[in-house]
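All protein chains but one are shown at their positions in the complex.
Take a look at chain A:
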Amino acid sequence: MGILSCFKTLISLCDGEAATPAAVKSWSNLPENITSLIMDHLYYPDQIRFRAVCKSWRSDNVFAIKSADTLPWVFAYRKYNNDPKKEDVYCIYSSSFFLYDPSGKRRYTIELPKVLVNARILYSKYGWILLSKSSIDFRRLAFFLYCPFTGKIIELPTLEKGNPFDERLLMSASPNSSTTECIIFSVRSRIRKNILCISICRPGDKTWTSHEFLCSFGKIHGVACWKGLLCCMFSEQLFVFNPETKTMKTYPHSINLPAVTVEEVTANRLIESESDEKLLMIYFDRDCHCIRVFYLDSSQMNWFELENLADKLLFVGYTDSISVPARGKASELANTVNLKSGESFFSYFPRGPRLLHSSNAQMNYSWIQQPWWGWNNIQELNTVWIQPPSSR
């Protein structure tokens, strides 16, 4: 490139500033790459408000922009523990719910769409919640994908009712994902009939496709989608289903795991770690009163214990177990397993002690427990971890 042409390039590159008289030198004329960069540094609610400032800040490629959120939010709804008819803790009976933003430390109150009142939460991931509700035909269940951040609802086909406590649902990706196909799985362990039934559907499908296997391994302890496979954890073995070939394989656990009490089953113990494609398993060891984390060695399909989660942190719940890379705000909680019970939040180090409640890291969630005015003591909250839609 000649000297002159190079100078010309530089001059034209700088033209934005030079050629702009004061009137055009306006913040609403910022180049789109700069507004996108600013958006990258904002948390999700700030991104929404930023885009509402003026037309040029309302960039169209907003789905390509990640938010600065690294910690999952908390979706919370009131528990009706005084009404025996409303004892299912996974059902949302109220007409509104709360979203807690751990980064902005704010609570938002949101109206629940009427069609979802009395629906039961089955799974939460990628900013979406999977729910079920009795359909008009009372023998069947209607299923919905709901994004509480955008209010979007995707109706899924109905499925015959089963025992809700022998059933798990999960999804392979966000319905918005452009890279991974969103598949919804229902796993039912019909213990008495000795049948394991897997049903599959995709957003837009009219019916579910079911596959039955003549085997029963008892209660389901956890489910996860890992490398495109559906993984189900049972007390004695890991069951792996390939949705492409529609074949299954089981792998007996290579290590002895202690028996699990009923209340310990109420956590999804399988977690897919997206950052390193590892399948993790959480264990509550009653002997050492600590939490233990195992990973699956995919070459031998054996479990090995992880002493340190290093660059990750885990969030564990019944409908909502997720692994988060320890970046940004989440780095304060690096190497912890985070649990919740109603309004209480706990962080543990693997094989180690519980993080102090007053610690800075714990404050990301423990502020939620502060008594909010206007609340009746009898009404407590049920909580679900939920990732803001653009955090990944």
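We take it that a contact is a pair of C-beta atoms (placed from the backbone, for glycine too) under 8 Å apart; a residue touches a chain by one contact, two chains touch by 3 or more; residues count from 1.
Throughout what follows, contacts and distances are computed from a predicted model.
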Protein name as given in UniProt for the chain not displayed, "SKP1-like protein", "RING-type domain-containing protein", "Ubiquinone biosynthesis O-methyltransferase, mitochondrial" or "Actin-related protein 6": "SKP1-like protein"
Residue in contact with the excluded chain [from A:F149, A:F185 or A:Y365]: A:F149
Among A:T109, A:T179 or A:S299, residue touching the chain not depicted: A:T109
Per the touch definition above, residue among A:L37, A:C215 or A:A310 touching the missing chain: A:L37
Contact set of chain A toward the excluded chain (per top definition): 1-3, 6-7, 10-11, 13-18, 25-28, 30-31, 33-34, 37-38, 40-43, 45-46, 48-55, 58, 68, 99, 104, 108-110, 149-151
